[in-house]
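One structure coming up, written as structure tokens, with questions to follow.
One protein chain is absent from this view; the other protein chains keep their places.
Letters A, B and C name the chains as they come in the text, with residue numbers starting at 1 for each one.
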Amino acid sequence: MANDFIIKCINSVVKTILNAEEEIESLDRAIGDGDHYINIKRGSIAVQSIESELATLTPDQAFKKIGMTIMTSVGGASGPLFASFFLALAKEVSGESNLQQFSKGFTSGVESIMNRGKSKLGDKTMLDVLIPVSKKLESLANEGCEIQKLIKEIDLVAMAGVMATKDMMPSKGRSAGLAERAVGHIDPGAKTCQIIISTVCKELKKIK
Amino acid sequence: MANDFIIKCINSVVKTILNAEEEIESLDRAIGDGDHYINIKRGSIAVQSIESELATLTPDQAFKKIGMTIMTSVGGASGPLFASFFLALAKEVSGESNLQQFSKGFTSGVESIMNRGKSKLGDKTMLDVLIPVSKKLESLANEGCEIQKLIKEIDLVAMAGVMATKDMMPSKGRSAGLAERAVGHIDPGAKTCQIIISTVCKELKKIK
Amino acid sequence: MKKFINKTDDFIIDSLKGFAKAHDDIVALNLDPIFVTRKEINPNKVLLVSGGGSGHEPLHTGYIGKGMLDVACPGHVFTSPTPDQMIAAVEKCQPKSGILFIVKNYSGDVMNFEMASEMIEFENQTVLTNDDAAVINSSYTTGRRGVAGTLIVEKVVGSLAEEGGDLSSCKQLGDRVNHHCSSIGVALSSCTIPAAGKPTFDIGVDEIEFGVGIHGEPGRKREKIKMANHIVEDMVSAILKDFDEKSLDLKDPNGIILLVNGFSGTPLSELYLIYQAVTEKLKEKQIQISRSLVGNYTTALDMAGASITMCLLDDEIKKHWDSSVLTSNLRWGY
Partner (left out) sequence: MKKFINKTDDFIIDSLKGFAKAHDDIVALNLDPIFVTRKEINPNKVLLVSGGGSGHEPLHTGYIGKGMLDVACPGHVFTSPTPDQMIAAVEKCQPKSGILFIVKNYSGDVMNFEMASEMIEFENQTVLTNDDAAVINSSYTTGRRGVAGTLIVEKVVGSLAEEGGDLSSCKQLGDRVNHHCSSIGVALSSCTIPAAGKPTFDIGVDEIEFGVGIHGEPGRKREKIKMANHIVEDMVSAILKDFDEKSLDLKDPNGIILLVNGFSGTPLSELYLIYQAVTEKLKEKQIQISRSLVGNYTTALDMAGASITMCLLDDEIKKHWDSSVLTSNLRWGY
């Protein structure tokens, strides 16, 4: 995992996020407070703006820097959660990390979100995408799964995770006040995670 | 002029005013502050509510009572103006007043409005109806004009007065701030006066 | 129309009852006819009486109290009060040093207060406020409207009356403060009179009304919405031009009171943003802001929008602006 790939992903993610404005925003307007798109946009642009600095760092340093940048630029609920993810991920990946190591780091990042957010699978949050993805990623990486197959499976799991939030009762975040009225709406943070994961998958596809 | 005629007129006026809500209100919304209909409605209903008391009074006492009732119930610009009209009118009519005396009283009422409002013909106010009407009324009464003809003429003069306000630049009342933007709009107070005059004319017609 | 309201006819009375209860340490409400006085009336000082149509809260009831008004007579929404209200109020107060009426310059207010003034037996004078720079003053018109500057007149004269100033000094000071005030307002939306039930004027989603009055009376011009800094630039220019025409020099070292006033539908954060824009403009012009007030002080029901008022200070005005005031909506020094 080289930093130029990380930077490519960042640029791609920014583009995809900007294109998904309408979709992401309307989700947080429906069951949140309407700012999720703005938060994510601000954070991803902040990360993009340190691109040249990232290029000089080792991957672990880069993830740490990304985490700190998100922490100081996003705010809201998603800020500390995404920041925790990258800070934890940074601790697990070393200079020349492989897929197995990355998948462990990913799982550790997701656990860090669970700790910070005191949340779990089924709470109708971003975790309903991230937890299934981390499980699938780790098992496929351990199996030594072929990368194109892995990409395809991860993509599907992420999508299934988003869709699953639709029928859940909320229990964390701003939508919790809504109770049954939130049922039928997709969680905005879950959607964002799926979009980011799918974008990274597309970038991965291009390499091979 | 007997009080039962005054009372008939009051009841008719209330009805006509209530029916003209849309028309009167939209005029004051366009070039005023939107409350003229409400003010006039409040005032005419207040006058209607003292009907039984009016029945026991001489016409001059009745006009005075009407003036005081308007003074304490209407407010705004139109309140003191209409009140002044009736208080001045009351001073001119005696127990058994005739048309000539009434027409003098009417003129005196109109002058009282001019004094109170420091306003004159052409200011784009109710006076653009009331002044021509008072002039016509006095000259016809002095000529000893036949009543049906008089009614017809007064009706026409009142209508012409309202229409004339349309193209005037305002200089009194709330519409003054609008300057040329008020041009093209009829003055609400002028419209109210014309409606009231025309209603009284209709009642007069019924007698003969 | 969506409002917290029971019956439209009861709106003012329901609201005044709540106001009087919430501030029963400061005010007392009289029903039939309606007027509000200080809880403790001091018959020895000049009695300051204001009033006008309702819908501009906290003006005037919210400025009753030590160091400001003695009495306010609220009319129906946007409709001047009737003379009997003023007459009953002053009779209750039995002032021994005369009455100063502070009246915003609208035909209706002027005429109703005039009738009251003629009908009461106490010595009385009137200060007419007409700080609205949006209305071009000429002998042809009734003249300029009284808007948010009225509050400054009430505060400053209130202080003089409180410390025992006599009627003619109060009248003189009031006229001077009014002359020293210029205001201009901008609306982003119309207001809705409860009894009318629909907006007073229509305004496009991208339009603003420049020079609007506090009843949503249309102003000088309708224009497209633009950056706040640019709107403020136009507003400041209109005010400076007005001071020029009055031959008052704002560069006086005493500086000015800057009042950024919300019409009620605009959040405080935007009012502070306007304040910031004004400070930048005035810095360019080397005009000193000595005192500031930002908030909803003279409103127009639910209208979104704001006005800017500048009041040129002199030693006396400054002293009376700074003195203690204890009302429900303006309070310092006590």
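Following the convention adopted for this analysis, a contact is a pair of C-beta atoms (placed from the backbone, for glycine too) under 8 Å apart; a residue touches a chain by one contact, two chains touch by 3 or more.
The structure displayed is predicted, hence computed values, not measured ones.
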Contact set of the excluded chain (shown chains only): A, C
Option touching the unshown chain, where A:Asn3, A:Gln101 or A:Ser171 are the choices: A:Ser171
Positions on chain C where the hidden chain makes contact: 2-7, 11-12, 14-19, 21-23, 54-55, 57-58, 62, 188-189, 205-206, 208, 225, 227-229, 231, 260, 264-277, 279, 292, 294, 296, 299, 301-302, 304, 306, 331-332
For chain A, residues in touch with the removed chain: 25, 29-35, 37-39, 42, 71-81, 83, 116-118, 170-179, 181
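We adopt the following convention: only the chains that are shown with their structure count from here on.
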Chain separated most widely from chain B, comparing mean CA positions: A
Separation of chain B from chain C, taking each centre as the mean of its C-alpha atoms, in whole Å: 32
Inter-chain centre distance, chain A versus chain B - centres from mean C-alpha coordinates, in Å: 74
